[in-house]
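First the structure, then my questions, so here it is.
With one protein chain removed, the remaining protein chains of the complex are shown where they sit.
And then chain A:
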């Protein structure tokens, strides 16, 4: 779903007001940056630093480390249940959109799925920036009413008897799903375990698998 495609549809299908300011986002955003830079209100190098942070430093590997530690260390797992913000901060992950963390544990009975139906709330400190689908209407509209249908689109079919708990992030709590540890991973190190934990498994649109974690997003 490219942004250009949407703008094309918008301009030609909706006659309410012909708003061509947004047909070229590259130009629009460049103009905005130029105006604010000329006014001395922003530092373009700060934008570079923000982008670099989220491209290279803050991403789902942070969350995978948290999960692997929880799988390996019962004390840490208990701390994560009681005070996720502090437990996660002890590994060095804190800050913007991770100020108030909650960890929700999948069990043999219950699968957890996280959504923000009202906007795009997401635990940036442990998962980085959200993927496009997480912010798009299809996921936000259906996760709360048809989670099994949504999961099927991710290739995940849960047993019919498994309970599904959907967490709608309507306040400032940010949720990290702790998937179940896959069988056959006894004796693996934390680093090896972390490789089995995908971003989607920590949102709840996947589970952790012993064999194919590396290929998954």
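Here is the rule we go by: contacts are C-beta pairs under 8 Å (C-beta built on N, C-alpha and C of every residue); 3 or more make two chains touch, one makes a residue touch a chain; residues count from 1.
Methods note: contacts and distances are computed from a predicted model.
Peer 1: Choose one: "Integration host factor subunit alpha", "Fe-S cluster assembly ATPase SufC", "Nitrile hydratase subunit beta" or "ABC transporter permease". The correct choice is the protein name in UniProt for the chain not shown.
Peer 2: "Nitrile hydratase subunit beta"
Peer 1: Among A:78, A:95 or A:184, single out the residue that touches the unshown chain.
Peer 2: Touching the chain that is not displayed is residue A:95.
Peer 1: Of A:38, A:75 or A:211, which one is in contact with the hidden chain?
Peer 2: Looking across A:38, A:75 or A:211, the contact with the absent chain belongs to A:38.
Peer 1: Name, in rising order, the residues on chain A that touch the hidden chain in the full complex.
Peer 2: 1-3, 6-7, 9-10, 14, 16, 19, 21-22, 25-26, 28-36, 38-43, 45-51, 53-55, 58-59, 94-100, 102, 117-120, 125, 128-129, 131-133, 135-142, 144-148, 150, 153-154, 160-173, 200, 205, 217
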